[in-house]
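Omission of a single protein chain aside, the complex is shown with its protein chains in their original locations.
Naming follows writing order (A, B, C, D and E), and every chain is counted from residue 1.
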Amino acid sequence: MPYVNIKITREGATAEQKAALIQGVTQLLVDVLGKNPQTTMVVIDEVETDNWGIGGESVTLRRRRE
Amino acid sequence: MPYVNIKITREGATAEQKAALIQGVTQLLVDVLGKNPQTTMVVIDEVETDNWGIGGESVTLRRRRE
Amino acid sequence: MPYVNIKITREGATAEQKAALIQGVTQLLVDVLGKNPQTTMVVIDEVETDNWGIGGESVTLRRRRE
Amino acid sequence: MPYVNIKITREGATAEQKAALIQGVTQLLVDVLGKNPQTTMVVIDEVETDNWGIGGESVTLRRRRE
Amino acid sequence: MPYVNIKITREGATAEQKAALIQGVTQLLVDVLGKNPQTTMVVIDEVETDNWGIGGESVTLRRRRE
Partner (left out) sequence: MPYVNIKITREGATAEQKAALIQGVTQLLVDVLGKNPQTTMVVIDEVETDNWGIGGESVTLRRRRE
């Protein structure tokens, strides 16, 4: 009965892409650990680029520099 | 000083219902473990049904099939 | 299909007390929001007092002062 | 490669303030533990006051009483 | 720069199995969303069965009944 939380920046992931993440990570837990998919939960959080930092700066600023 | 995070799908929970969750889980921690309610924190996350998966598919798709 | 994470300091909560938290918070979600208990997950994290801070100091130091 | 999650109530924190949190906590991990800032991630969650509880009541109600 | 947290019960997952989860979920984010694997983080939490609940009871009790 695993629980998976995936955090990505909010940049237009589609419902189809999110469904592919849910399907893929659930299958991975079946394949690697033999987990039951029926009790495997996945929660995707989409985070604004102002609210995500790496290297000491926000992704918003990092993207602007790139 | 417990911290509780409750994740539910975003499907119209009212402010009153959320207040009841906060009150109830705080009281539970007082009753079971004698925790101080003044330093008990509760955070409720409401998650879009496209972003929540169970059984390898999103709740959006699961609801459509049901 | 809610997911609940409860964080408490590691100070000897028994298996019975943890079972009571699991049972109580699951029932609360049934009572307040009509959620299905069969797909309600609860994860309890017990955190060392050196690793928990409030008021700018660790719980270990806070307990020593009290 | 630390990961930091900061949860605050959604009450108008500006992009500049959030950038200051990201910069400050990344520097703290460099100063205290010698961590590499390039692989230090920070995620800020802003939570509605209806969804945040302390002392058994929501911040919305608490603010109204104060 | 995604962040993934995988929670499983602590029941003897090997270092090789955990490496396979890390490799697999990182590749999934590359395939589905074109994310950069170099800044993709994965954290696996292994949780005692007394501390994990589903259906209102701990996994420890659930396993005993099965």
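Just so we're on the same page, a contact is a pair of C-beta atoms (placed from the backbone, for glycine too) under 8 Å apart; a residue touches a chain by one contact, two chains touch by 3 or more.
This one's a predicted model, so the numbers in the text were calculated from it and none came from an experiment.
The missing chain, though absent from the view, touches B, C, D, E when the full complex is examined.
Against the chain not shown here, chain D presents residues 1-9, 13, 17, 20-21, 24-25, 28-29, 31-33, 35, 39, 52, 54, 59.
The chain not displayed touches chain B at residues 1, 3, 39, 41, 43.
Remark: the residues of chain E touching the chain excluded from display are 15, 18-19, 21-23, 26-27, 37-46.
Throughout what follows, only the chains that are shown with their structure count from here on.
Here the chain-to-chain distance from chain D to chain E, counted in touching steps, is 1.
Least step count on the touch graph, chain A to chain E: 1. Of all residues in chain E, those touching 2 or more other chains are 1, 3, 7, 39, 52, 54, listed in ascending order. An unclassified topology is adopted by the chain contact network, corresponding to no line, ring, star or complete arrangement.
By the definition of touch given earlier, these chain pairs are in contact: A-B, A-C, A-D, A-E, B-C, B-D, C-E, D-E.
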